[in-house]
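Only a single protein chain was left out; the remaining protein chains are all shown in position.
Moving on to chain A:
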Amino acid sequence: MTGERPIGEDDLQAFVDGRLEPSRYQTVKAYLASDPARAEQVQREIEQRDALRARLAFKAQEPIPARLRVANIIAAQRRPIAFRLQRMAAALVWLVLGGAIGAAGGAWWTERSSQPAVQMAVADSAIAAHRIYVSERLHPVEVSGDQEAHLVQWLSRRVGKPLKAPDLNAQGYRLIGGRLLPSGAEAAALFMYENGSGNRLTLYVRSSVGEGETAFRFETRGDVSAFLWIDEGLSYVVSAKADRAQLLPVAEAIYHQFETTSGPAKDRL
């Protein structure tokens, strides 16, 4: 045929891949018919292409591992602090339970050695308040959750630091309200939440100026569990009749919400 483009290596490759338009395909086929040696090579390349596809097919048919699920990767990227907190909390439990103090854990322990006594006192007050008020049927709170703005403003002023009532809907808990408590010579705030099955949890917050930040610490008194930590000049204690695994996500959510309020993200944990 006159005027037709001569056969090129791009034609032969597209022939191997089966990507030629029909008219060009016929042209290449005619060309190969006239050159048996070339046709033999092309046939080999087609076979090897098929062999390579077949040899590797199994990998694309395997179920996708959980760590490659896009939702999991996104979640991991969104919650780096929570994850690291969880690891830290797990490491701390080891410390308390086993006394197996690793290098990093040991440093944390000695650095904070003056604090546990103070923290324990805060934990005791918080858990005592929890016990007294969650079982109160008529007056569990002084100001109810439907006046949240007023409640938060009032408690912030008395505690001397800007507070907020964390949103725990994602954890299944709704704010009932809060009250003011004495804490030594100072004031403490108690927020109370309730879930669908009537279980209550409390968040106790008081000023802790001058005390360094701490990681999560887990305490139990009888059937009440608590996570406590100090951050940005405030002591937090979240208490509930729940086990550690149930309470940790709540503590993380609270930590995270206060962290986003108080400005720049910290890379301490």
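As a convention for this text, a residue touches a chain if its C-beta (ideal position, glycine included) is under 8 Å from a C-beta of that chain, and two chains touch if they have at least 3 such contacts; residues count from 1.
Keep this in mind: contacts and distances are computed from a predicted model.
The chain not displayed here is annotated in its UniProt record as "RNA polymerase subunit sigma-24", chosen from "Ion-translocating oxidoreductase complex subunit D", "Cytochrome c oxidase subunit III", "Sugar ABC transporter substrate-binding protein" or "RNA polymerase subunit sigma-24". Residue A:Ile64 is the one among A:Ala33, A:Ile64 or A:Ala149 that touches the chain missing from this view. Touching the chain that is not shown, out of A:Ala51, A:Val118 or A:Ile132: A:Ala51 (per the contact rule at the top). One of A:Leu12, A:Ala126, A:Val205 or A:Leu234 touches the chain omitted from the figure, and that residue is A:Leu12. Considering the whole complex, the residue from A:Ser34, A:Gln77 or A:Ser197 that touches the absent chain is A:Gln77.
Touch with the hidden chain on the side of chain A covers residues 8-10, 12-14, 16-17, 19, 41, 44-45, 48-49, 51-53, 55-57, 59-62, 64-65, 67-71, 73-74, 77.
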